[in-house]
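Below: the structure, in structure tokens.
Every protein chain of the complex appears in place save one, which is left out.
So that you can tell them apart, the chains are marked A and B in the order they are listed, and the count of residues begins at 1 in each.
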Amino acid sequence: MTRALWKQAMVWLLALALIGGGLGLVPGQAVAEPRYLTIGTTEDLDSLNPFVAYERASFEAFLLIYDSLVSFDRNLEPQASLAQSWERSADDLTWTFHLRSGVKWHDGQPFTSRDVKFTYNLILETGLGLNAEFLRGIESVEAKDELTVVIKTSEPKANMLLNPTPILPEHLWKDVPSTELEMYANDNPVGTGPFKFGEWKKSERLRLDANQEYFRGPPRMDGVFFLIYANRDTMAQSLLVGEIDVALNLFPSQLKGLQGDPGIWLHGFEENGFTELAFNCWTDPSSKGNPVLLDKRVRQALEWAIDKQEIIALALEGEGNPGTTLIPPTDPFWHYQPTPGELRSYDPAKANALLDAAGCKDINGDKMREDPSGNPLKLRFLLRSENTQEVKAGQMIKSYLQKVGLDTELETVDDGALNDRIFQGADFDMFIWGWGGDVDPSTLLNILTSGQIGTNNDCYYGNPIFDALVVKQATLIDPSSRQDAVWEAQRILYEDLPYCILCYDTSIQAVRKDKVEGIVPVIGDGALFYANTAENYLSAAPAGSTPSPTPTPSSTPTALVFPDLAGHWAAPAVTKLVSLGLVKGFPDGSFRPDAPITRAELVTMLVRAKTLPASPIAAAFSDANGHWAAASIAAAVQAGVVTGYPDGTFQPDRPVTRAEEAAMIVRLEGAAGGTPEVPSFADVPLEYWGFGSIETAKTMGLITGYPDGTFHPDQTSTRGEACSMVSRLPGL
Amino acid sequence: MAPEILRVEELKVHFPLRSSFLQGKSGAVKKVVRAVDGISFSIGEGEVFALVGESGCGKTTTGKAVLDLLEPDCVSGKIEFFGQDLLRMKATEMKQFRRRAQMIFQDPYQSLNPRETVYDIVSEPLAIHRLAKSEADRRERVAASLENAGLKPTEDYLDRYPHELSGGQRQRVAIAAALILEPLFLVADEPVSMLDVSVRADILKLMVSLRDRYRISYLFITHDLALAWVLADHAAIMYLGKIVEVGPAEAVIQKPRHPYSQALVEVMPRSEPRAARPRVILRGEAPNPVQIPSGCRFHPRCPIPLPRCKEDEPALEELESGHRAACWRL
Partner (left out) sequence: MTRRYFFSKLFQALLTILIILVMNYFLFRVMPGDPVSMLVRNPRMSPEATQKVAEMFGLDKPWYQQFGIYLINLTSGNLGTSFIYKKPVGGIIMERFLATMLLTVAAEALAILGGALLGIIAAWKRGKRVDVAALGFALVTYAMPTFWLGILMVALFAVTLRWFPTSGMLTPTLSMAGFWQRLPDTLWHLVLPGVTLALVLLGEYALIMRNALIDVLTEDYITTARAKGASEGRVLRRHALPNAMIPMVTLIALNLGFTITGALQVETVFSWPGLGRLMYDALAGRDYPLLQGIFLITAIAVVGANFLSDLTYRFLDPRVKE
């Protein structure tokens, strides 16, 4: 090309670049940049329609857009949501829910009991959606008045309060014919939840905007972005660079690159899910499965033959814990731990013994066993092609089985093909897949009931005793009786072994704690997100945004300064503490009396209340240095008011429970109270760890409890409650 | 004696054979094709100088070398055009040179850009040298040149593409394109060998008439001695990169002295009864310019070699006035 042409081209390119750059600099609206919690994930929603959705990403979104009657708090205990309170009739068959007043749908319409009635009836009528299971046993749903719903069940319903069914707006859904329900896209979902729907671009992102009128107070961030990544490595890089605040579902191979960055918190935890080796247990003659597997001795033998630890170490890169019974131990209450006599571990000798006993011997000397009739034995083992870890595990299992003389034939197929093989004639012998559970144990137990053969029951297990037990446990409202039943059900499964649970899944979630704070693991060390609760979405805030440590005493009456205190029961206490300079509001002018109080906030309040001396040494917690409350924390620790956790953390942004709060205050006062023989509160028994401090606090008049005689010791305390308690301290 | 247009002294053209990367690195001697290995001749104004030989003897290479169309690294020696050394000319002088010396190729199809019309092809030289004062002027000149080349009526031809023309017509277009610059010297490389016999005469007649009208000199390259006999004033016979016989065309062709020339002449068609002459029959295969025989290059094929021919290479010896040959037998 001639020089002249080159010159021309250069000029054009330069011009284009300048224009482009200039446009970028053109200020749009001169508004402060909104701050969204940006979460990177590889899982995308499949649908915004709760009747159709299958992927858990969709259900996480529903958790944020919609509310249920009762939701889960940070300890996965039921907490009031759209239902403010509830009663159960004496015969346990009638539930009365009292709904919160003043709740509005995102489009401004008022929320009433009719919405609840409509939603539940629609689900009961059509049986559509994964939530239909949760409503099993409900006979009728009536709206007694605008704010009261009465639900009658045929049998006592144990999981009534563990039901995450989102409540849908009647006025928007009533015109969708039930035959077209599954085709309804629900492109613009309207709920009552903490986040409003913004935008969903499939395979790109989901945007949810904060609902400023949320009845629990608005989320501390302006919204949430879920960014969908097609590739985990890129997602990890994205986190490293700071394009996202949170990365979910990382693999161990990405960890190395992230470990060097001190601003990144890598949180590994056990999930409520497992990976299993499933056996074809169908007794029907039309089954194409190998009948040898119908003998439970053979199935048990396979479990003895497999070294789960090694599989986890090699195929899963160390991510996972060896599995035993159906319900994962993330919920220690429901999980059944086999007795030492029942437990099967890795022992090829026992495997061999069982296989011999079952009649599978090596007749022709080729080191491989034949079946009891003498025919060659080859088990068809299907693996899911899209999960490389499962495929590796399958290959390892093949070699373990070979060592005990069992011949298997591996086949790697995609999910669609696997589904077909399973559900069309049961044309398989074994496969590897996984399940995720809910807080309610019924979800996992139901899978293996004979009624689910052909739908969820992919191993075709049918045991009438087990079926009966599953039905029964759903009706046992008393926790301890229910536990017995659930344990027994698991014991039966462990004995019959339709699923050999290879491992309980673990997962890794990462947070840039230098960009966001207020995110705390569920139940001590569980998940941060995808945790069946929306708490972290509510409490997440930009780093360093909590109220500054030096409060300025305000002379203006609190009620004027904090609009959200108007009419609030804690207003007088808050006013007192604010005027004393013990606590401050938020930069946006709110006080948020119903928001959870964090350990750091409470400690700061107490330190100031008692003007505890500053500590010369910084507290030795891995997560307290650099925190805005570091000084107060150090002082409090020195005074013996509070300690850290065994793992060396302080978890300053973790919300405080009422029991913890009582304990702190009692230590602050250096008081030791009497320990009456009869507990003052129905839910604080003698064995409870905080029994002593709660009783002391009651004696000191610092706490009262609820009208029904309970204290709710494990419930998260709110800022209002904390102020109320602190304001009663002697000397204030 | 006509003024000298072109004078060539000890022209050598050596092409390096592509050696592999490793060969070059190891210092192995690079193979070289000695296409032209030291020739000298001169051409006067209005003269037709024929360069005759088999394929591979270096005649086409000579033609290109004389017009500076080869890689400069390969060419050594002296090429003087109107007294100026071609190989040392500056760019502006070069451009002038291009106006005065042009080339016509053997394959009339390959030498014309198949994407261009006749008008484009013939007018391009004008554009390159910015000779036309206006569009109209350009059209005039193109038409004139086409007429000169015998393509009438010119309007019919202007918008045609080469593939729409016959061989003879294409060659005329090539000639027109060469003529439009009003050159003084033309190198014609086998200009008619790819044309039908019936057409050849016309083209040759055209070339002769141009020489007569415009006093153009030709370096006429051919393998066909009969053509040289018809057209040339002077002739040189080349073999494997060297001139083995040179002189006035009549002398060289009627009374060839070098065994090679004699063999060539032998195969010429003639109408006269043959004079008694030793029959010279060539043996062996066509020569390979990569492996040049020692001594006299012709000795492997010579019907009458002497022992000396294998050792020493003979130089051109003057036999009669202007007629020289290189052979130990003379």
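Note that a contact is a pair of C-beta atoms (placed from the backbone, for glycine too) under 8 Å apart; a residue touches a chain by one contact, two chains touch by 3 or more.
Quick caveat, the model's predicted, so the values are computed rather than measured.
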For the chain left out of this view, which of A:E87, A:D233 or A:E310 touches it?
A:D233
Tell me which residue among B:E4, B:E45, B:E124 or B:E250 touches the hidden chain in the full complex.
B:E124
So one chain is hidden, and I want to know which residue out of B:L112, B:L206 or B:L227 touches that hidden chain in the complete assembly.
B:L112
Interface residues of chain A toward the undisplayed chain are 1-2, 20-21, 23-24, 26, 28, 33-34, 36, 38, 46-47, 52, 54, 127-129, 132, 179, 182-183, 185, 198-199, 201-205, 207, 225, 227-231, 233-235, 237-238, 240-241, 243, 386, 414-417, 419-420, 423-424, 452, 454-456
Across the whole complex, list the residues on chain B that are touched by the chain not included here.
18, 64, 67, 69, 94-95, 98-99, 102-103, 105-107, 110-115, 124-125, 128-129, 161, 163, 174, 177, 181
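By our rule, only the chains that are shown with their structure count from here on.
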Taking each chain's mean CA coordinate, chain A and chain B are separated, in whole Å, by 91
